[in-house]
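Below: one structure, written as structure tokens.
Excluded from the complex is one protein chain; the other protein chains are retained at their positions.
Moving on, here comes subunit A:
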Amino acid sequence: MAEFQWPWQYNFPPFFTIQPNKDTQAKQLEAWCLLVLSYCRHRRQYSLDVTDAQDSPLFHNKKIDRKLPLDAVYTVLEELRKKGNIEWTDPKKRNRCLIMWRTPEEWGKIIYQWVTSNGMNNTVCTTYELVNGDDTTSQEFHGMESWLLTRALQTLQLERKAELMGSEGVKFF
């Protein structure tokens, strides 16, 4: 796996203090959201444990000795939730969340595009071969967790581009 490319903000100390100026804060949070998503995407990470994440390089830059405080981590994650990129698995405690660096709709489109380009329309395949099969190793959705895949396929079903057959199979149109 290639080295993750940190954005310039990551080495800018004020990035780790939530800015009181609203305009500045908006830009700062935008940068944080992008960083969290691209970081998870780079690591193919589909969920996030808040306590672990706070100590991970994502929120803790050891080089400049700055760490995003916990309340700021929540500010960033809430911002992501508003955008539909994360979902709390425990909304009350907010310890763990699901990460969608692409929304289910976007995933659906990507999968459907791959299906079409491989001439698999009007065929049935299992969800396992779709995300774990040899044909999809080069695809972004390879190794996708099943909860997200199901949601992505559901969006396609709404558009009548696919039909779920039980929880294990799917037919594309």
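Rule of thumb we're sticking to: a residue touches a chain if its C-beta (ideal position, glycine included) is under 8 Å from a C-beta of that chain, and two chains touch if they have at least 3 such contacts; residues count from 1.
Going forward, contacts and distances are computed from a predicted model.
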Checklist outcome for this item: The chain missing from this complex carries, among "RING finger protein 11", "RecA family profile 1 domain-containing protein", "G1/S-specific cyclin-D2-like" or "Vacuolar protein-sorting-associated protein 36", the UniProt name "Vacuolar protein-sorting-associated protein 36"
Checklist entry - Per the definition of touch given earlier, which of A:21, A:138 or A:167 contacts the omitted chain? => result A:21
Item to check | For subunit A, residues in touch with the removed chain | outcome: 7-9, 12-14, 16-17, 19-21, 23-24, 27-28, 30-31, 34, 66
